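Yeah, one chain of the complex is gone here, protein chain that is, but the others are all in their spots.
Chain IDs A and B follow the sequence of writing; residue 1 opens each chain.
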Amino acid sequence: ERRSETAYVYKPQVKINDWEPRNEVWGKNFPREFQSYRQTAQRDFKSKYNGNVMIDMLEVDPRLVVLWAGYGFSKDYNQGRGHAYAVEDVRNSLRTGSPKNENDGPMPSTCWTCKSPDVPRMMNQAGIAEFYKGKWARLGGEIVNPIGCADCHDPETMNLQISRPALIEAFERQGKDITKASHQEMRSLVCAQCHVEYYFNKEIVEGAQYLTFPWDNGYTAEKMEAYYDNRGFSDWTHALSKAPMLKAQHPGYETYMTGVHAARGVSCADCHMPYKSEGGQKFTDHHIQSPLNNVANSCQVCHRQETAQLLKDVFERQDRIIENRDKLEELLVRAHVEAKKAWDLGATKEQMQGILMDIRHAQWRWDYAAAAHGASFHSPVEIGRTISTGITIAQEGRIKLARLLADLGFNEEVPYPDISTKAKAQEFIGLPMDKLNEEKEEFKETILPKWDEEARKREDAWGVSYN
Amino acid sequence: ERRSETAYVYKPQVKINDWEPRNEVWGKNFPREFQSYRQTAQRDFKSKYNGNVMIDMLEVDPRLVVLWAGYGFSKDYNQGRGHAYAVEDVRNSLRTGSPKNENDGPMPSTCWTCKSPDVPRMMNQAGIAEFYKGKWARLGGEIVNPIGCADCHDPETMNLQISRPALIEAFERQGKDITKASHQEMRSLVCAQCHVEYYFNKEIVEGAQYLTFPWDNGYTAEKMEAYYDNRGFSDWTHALSKAPMLKAQHPGYETYMTGVHAARGVSCADCHMPYKSEGGQKFTDHHIQSPLNNVANSCQVCHRQETAQLLKDVFERQDRIIENRDKLEELLVRAHVEAKKAWDLGATKEQMQGILMDIRHAQWRWDYAAAAHGASFHSPVEIGRTISTGITIAQEGRIKLARLLADLGFNEEVPYPDISTKAKAQEFIGLPMDKLNEEKEEFKETILPKWDEEARKREDAWGVSYN
Partner (left out) sequence: MREFIKKLLPPNGWQVPVVILLGIIIGLGLYIFRISNASSYLSDNSETCINCHVMNPQYATWVHSSHREVANCNDCHVPHNNVLNKYYFKAKDGLRHATIFTMRDEPQVIFIKEEGKEVVQQNCIRCHEKLVTDNAGIARFETSKHFRMERSCVECHRETPHGRVNSLAAVPNAQIPKLETVVPGWLDKIMNKSKK
């Protein structure tokens, strides 16, 4: 077998140990891949809806604050940027709060799972369920390297590998064997470790917030909804409507799987990590980003249309989806506010029961369509379908609300709140933003330097072994 | 110039006169095209939603009867079949009624416009506006040949041509010159003479139901809706809800134009009239039909996927669209019934105004999505978008209705009528079907033979001039 020879044509500069989390160390052996990886730190491209700049989604669209009232996302939510920022962003987010010690803060340690190649290292050290136990702050000094080589590669062979148990377990529960995945499938599955909907299952191991992908019935909004409904699971109770809510987090892989590119065998890497030529050498571009910043190497490998036409194709699909997604968002704000009004007027739990389930289901569908920022291009027909069903359900809920409100003696339109800015919306739902921001500043000044110091010491001790 | 020589490589058997409506005569010169054209009379293929068999849509989906209450379509509506049936079907439809003489019947002569190559002949004889005057029965003896060669071809050169003024006029009003159309565009524009949304404008020429395409603002549902709204036009007043309704008729070209195949220059003929090889000759397959009965020659010219996969692609898109289209249909039935309830309880015109416009707009969008039977494949993203907006509007109307009904003292769900079969639905809206069917039978027995006889005499007199 001379098949794998090319993999060893390179002269390795350094030895890369198992669980090596430091991207710079891998970079010594693979300078091109590393250089391009480093470009994920760029902040210079904004497309119509995405790009690598920091986009404060709550500012762009303050309705989100109301939809997430009572949940961390109403404090802070940004459109994701490059992999190089993964650790920085999870540290800075108001969602992770301002823990004062390792047992403090709103988030569990599971939140680290998709942010760093230190994760496989820690999982190996402590065990999977142990990793998922305790608070997020507990691992602050351990997890410092942003997403990188060890998340996707085997250091011996450089083969693509699955380093996160949640994906393997999800496949198992579906009766599929991930080790049988083809090379081409692996070029998407490495992404499916993170760009997927998830929840924390507290019933698997006592005390662990066990990372779980809700795929047992399938990938569509309805199939995952049924999964959660059957388990009586909810992420939080809405502050206004008291509905038992679900949060969809970036179901990128799931929605991609329902689109035509997946059906034709086109992988995530084909568009987000195309081949690149530099100095007569070809390699995989590790500058993972919006393909709209790189149409020539991505789309145009398969499509001969001009760049302008391909951009138009993407924007046209996004526009057609987002028009109705925005509408659904407005309807959901109304539903929450109307439900609150009903409670205020003395509605009973029995009367509200069906209405709250409608709100739960409609918002789940909206989030399924919105949370994966590529979905309106990855699978526009399916996303459009999902939004339509969401609109129907939201409006059914509002019809029931209209009848209930009339019963309770209020038979007119409930006024739409003034939520024209993020600040107004956060005030409307009663968030003490000044306090949250102050505490975060203090956390950054006092706790973060300690974490970094701890990490520096550890990594210095490892050193680098040159060949 | 020897350019056009090939056009004469064939030995013409007969001379084809201008306005020759008889397809058999053309067929003498072009036997392959004619033989394949004749196959449009086949009734042997049923796909998931379409095909060439007779599909009684009111039986398949009795809700349609309610949506069209007060309008001809509630009596009779079939999914279109092959071109060879165009004349037979318009004669047999209950929509054209049972005229006793040439000044009788519910339909204007304009109804013939898209059914036969006798139409250009008659338009040339009488003039365009004259053609559109009077009743449908007036031209019964003149229009007998089903859609055929003279509708699309120039008899001299066999070039594609536009034989219907409505398309030329619509282009002119859009500021476009149809004579500048490319060869490839013509391969769709010949279809756009008929597979388009239309209405009868009574304000162009006194006494004429002037065939007009409402494209002045554009091809989307919203753009055409604005066209009609601005003119205060409505096709009929709904029998239950009294809403001023619009009927969308097969906006096939318009919806196709919003899809990716049109964007890539793929024409109607590419899929519905692919090239065919027979006995060492290649020619355009004039068996216009569902491409799903001919995937190899149509789709697979461009797509390498297996037939099963391509069929799956089509069905998947259709399913995803039709799920929500069906839902919207149900919501519209509810809206009509609820509106009737409101009238019954004494609602005023002022109270109903906004609600009726919602019903009009929502049903227009539903029809835009449903009437062109290919649309859910031709342009699934845009059709999905349109249906979503339709659902929002229908439900807004129903929220207003809920409040109005509560005001009028009725604060509960209005029961959904039992319309589980076509017969029940037609009874529900009060159609005297037995009478209509009896009259039609008589019309077929007494009037149709006269029309045929008149035509036979005329055509016998023309003869055929062999070379």
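One rule holds in what follows: contacts are C-beta pairs under 8 Å (C-beta built on N, C-alpha and C of every residue); 3 or more make two chains touch, one makes a residue touch a chain.
Note that the structure is a prediction, hence the values are computed from the model and not measured.
Engineer: Which of these touches the unseen chain: B:14, B:41, B:160 or B:406?
Structural biologist: B:160
Engineer: Return the single residue from B:60, B:301 or B:345 that touches the missing chain.
Structural biologist: Residue touching the absent chain, from the options given: B:301.
Engineer: Going by the contact rule already stated, which one of B:64, B:90, B:123 or B:322 would touch the omitted chain in the full complex?
Structural biologist: B:123
Engineer: Over the whole complex, note the residues of chain A touching the chain we left out.
Structural biologist: Touch with the absent chain occurs at residues 182-184, 187, 265, 267, 269-270, 274-275, 282, 301-302, 304.
Engineer: Applying the definition given at the start, please give the residues of chain B touching the unseen chain.
Structural biologist: Residues of chain B in contact with the hidden chain: 2-7, 9-10, 18-19, 30, 33, 120, 123-124, 127-129, 154, 156-163, 165, 168-169, 178-179, 181-184, 186, 264-266, 270, 274-275, 277, 280-284, 301-302.
Please note the rule applied: only the chains that are shown with their structure count from here on.
Engineer: So the centre of each chain is just the mean of its C-alpha atoms; given that, what is the distance between chain A and chain B in Å?
Structural biologist: About 46 Å, centre to centre.
Engineer: Chain A touches which residues of chain B in the complex?
Structural biologist: That would be residues 260, 263-264, 305, 309, 313, 316-317, 320-321, 323-324, 327, 331, 380-382, 384-385, 387-389, 391-392, 395-396, 398-399, 402-403, 406-407, 411-413 of chain B.
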